[in-house]
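The complex is shown incomplete by one protein chain, all other protein chains being positioned as in the whole.
In order of appearance the chains are A and B, and numbering begins at 1 in each one.
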Amino acid sequence: MAQLDLDGLIKDYGDVRAVHGVDLVVEEGEFCVFVGPSGCGKSTLLRMIAGLEEITGGELRIDGVRVNEQRASERGLAMVFQSYALYPHMTVRQNLAFGLENIRLPKGQIVEKVAEAARMLQLEEYLDRKPRQLSGGQRQRVAIGRCVVREPRVFLFDEPLSNLDAELRVTMRGEIADLHKRLGNTMVYVTHDQVEAMTMADKIVVLREGRVEQVGRPLDLYNRPANLFVAGFIGSPRMNLFDATVAGVEVGALKVKDAQGRAFHGAVAVDGLSPGEAVVLGIRPEHVLLSDHEEEDCLAVTVEGIEQLGGHSYLHCRSDAGASLTAHVAGQTALRRGSCTNAVLRRAFIHVFRKADGAAFERQVIGEAA
Amino acid sequence: MKRFLTRRRGRYRMDWMDWLSWGYLVVGLLLMLGPVLWLVLSSFKTETALAEYPPRLLPLSAVTATVEGHDAPLPLFDITGGEHAGRQLAEIRRIGLEAQMVDPAAPGETISISIDDRTPAREFKLATENYTSLFSRFNFMLYFWNSVFITVVATILTVLVNSMAAFALSKYRFRGRTTVFLLIIATLMIPPTINLVPIFIVVSELGLVNSPWAVIWPAIATPTGVFLLRQYMLSIPDDLLDAARMDHASEWRVYWKIVMPLSAPALAVLVIFSMMWRWNDFLWPLIVLNRSDEFTLQLALNSFQGELQTSWSNLLAMTVLTLLPITIVFAFLQKYITTGIAQTGVK
Partner (left out) sequence: MSGIVRRAAASLYAFTFNLFERPMLAAQRAVGMRRVAWLFLLPNLVAFALFTFLPIGLNFVYALTGSDAILLADRPFVGTANFASLLDCASYLDPNSCRRDIFWRAVHNTGWFVLLQVGFMVALALVTALILNRDIPLRGFFRGVFFYPVLLSPVVVALIWKWVLQRYGVLNAGLEEIGAEPVNWLVRADWAFFWVVFVSIWAHMGFYVLILLAGLQAIPAHVYEAAEMDGTSKWRVFSRITMPLLMPTMVVVLVLSLIRAVQAFDEIYVLTGGGPGSATMLVLQYIYETGFASQPRLFGLAAAASILMAVVLFVLTLGQLWLTRSRAEGDSR
């Protein structure tokens, strides 16, 4: 178990900078997820921690000790690869034992540790098979087992579930979470799937173009996205966003107008805002209420598409100003395509971002359950 | 049989193109294999049978019998005409158009027979002594061992050195990689035949002339081997190597525990090619191996056939023994060799 310190980590490929000075602390025993769209540098960052990519600048410390110059094998980490990277010419048993043989562990101990890992991951029956004779889930477990036997200080996962089908992905998500609970190790997990990040992480690091956009607990990120990018990336379906202009500033409340001149109110900190400034208004689908009569903070919309999921429904609407808006409705809905209705944006849940740089204004209401 | 030969996967009967093709293939079969079979058959004939003209197809040799009163065995003849027709007699001597013959059962009586009335009695006999004397009189084992030594050692070193280079060129990113690769590819354009003189100078300066190493060292770094292995190794996912590195494997261990076993198909092709190259090598050994006790099989064969009083019986037997290993390898690995060549375009 160990604490990871990333101190201004930089990675250059020739003239191209892939990672721009990442600062981060992963606490001991924490499950930390790097999430971001493809090409955001999350895998590069993970491989830099692993020792598979050279660190161009900054410092990486494990338990306070600088490891920039150490080789991958010397850092005491283990990694599950996206492709699993099981040695195809070795049996499951040999795959599990390979790393232990490399450090010249006595035979008896190797057998013991392999048996223990196999038991834990329910691989005992498959020990003498080759990887190609295993199903996707079994391969995944072997890849994890290969890390487990090594008793590493930190587990690294590089998009480990992306090759599995949807159902298996849910199961394996649970298994990895269990593993973390049982072993209590520090784990760093890379994914592009925000659902994985939300469900598994103690701490999420959102990355974009080699920069950290926000670090925080899953619900903090969901409730208080620091900027437009995080707001759009976390949450499914995405947060509704549309342009507006500041109309009035009061203490702890903001009045904005959209292009049509309709007024909305948001409970956000207003420091540094002045009337006339361009902002982006954000509201999550579950915070949009549909109403058959006009109210305050409301928008006339036409239903363009309906996703009936049984337990709840999503309605994809368009306002007369042309902005698209998705609304979450509990249960099933009687509305049809083409129906006209009113969408009320709940004042307490409105997010406001500065148009110029996308930064969020802090929301004032804390109780999210409301 | 006709059904089988005229069988086609399509729906139609054989047309004239098919018959023409078959004709071509049969002629081809005779032309390609005929001479080899003729060599093999001839190698089992005695020296006298080889001298016979016109030659006979099968290794038949004259039957002899020991007759009382004569020291040497006498050749037996079947009598085809005259009053003794149907008997088998031994010939003592020939006088003009008459032959003096004797019945082995009644050695006392000499019979005179016209030479037109008799034909030599023959029996089917494999002259295996052609082969056995190679071992007793001709030092065959020495040449065989020289050839095997060069073939095996050169192949092992070729595979080792080329696979190491291919590993470096396919699995590392480093400054100069492209340059080195182009340099190696460029040597494909420089066949060793145009460098005979200077390579000989280098080899003789290293003191290797008349040693098997003179054949082995210049042969180990083959551009084709590097190229073939590199292309194959490129297809091994880098993740596997990274996983091994995370598993505490040193780079050397990554190379021999992960990359080499996974390159087995390409290595097999290179092994087969290298064995073929070295076993069949002729010009270069001819230049650097001048002492007969360093000769490879090919050189020994060449020097025997050059001698004035060539003993064809032994020469043929030795030729057969030389083509035997390659033939056996081919019989078992035909598919492997042909697809290997078709894919790589290397010989």
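Convention: contacts are C-beta pairs under 8 Å (C-beta built on N, C-alpha and C of every residue); 3 or more make two chains touch, one makes a residue touch a chain.
Given the structure is predicted, the values throughout are model-derived calculations rather than measurements.
Visitor: For the chain left off this view, which of B:55, B:81, B:207 or B:265 is in contact with it?
Guide: Residue touching the chain left out of view: B:55.
Visitor: Pick out which of B:105, B:141, B:202 or B:234 touches the chain that's been left out of the picture.
Guide: Considering all chains, including the one not shown, the answer is B:202.
Visitor: Can you list where subunit B touches the absent chain?
Guide: Residues in contact with the chain left out: 4-5, 7-10, 17-18, 21-22, 24-25, 28-29, 31-33, 35-36, 38-39, 42, 51, 53-55, 160-162, 164-165, 167-169, 172, 174, 177, 180, 183-184, 187-202, 204, 217-218, 220-221, 226, 250-253, 255-256, 276, 279-280, 282-283, 286-287, 298, 301-302, 305-306, 312, 315-316, 319, 322-323, 326-327, 329-330, 334-335, 337-338, 341-343, 345, 347.
Operating definition for what follows: only the chains that are shown with their structure count from here on.
Visitor: Find the geometric centre of each of subunit A and subunit B from their Cα atoms only, then give the gap between the two centres in Å, rounded to an integer.
Guide: Comparing mean C-alpha positions, subunit B is 67 Å from subunit A.
Visitor: Touching subunit A in the complex: which residues of subunit B?
Guide: Residue list for subunit B touching subunit A: 237, 239-240, 242-250, 253, 257-258, 261-262, 264.
Visitor: What residues on subunit A touch subunit B, complex-wise?
Guide: It comes out as residues 47, 50-52, 71-73, 77-79, 81-83, 85-89, 98-99, 102-103, 146, 150.
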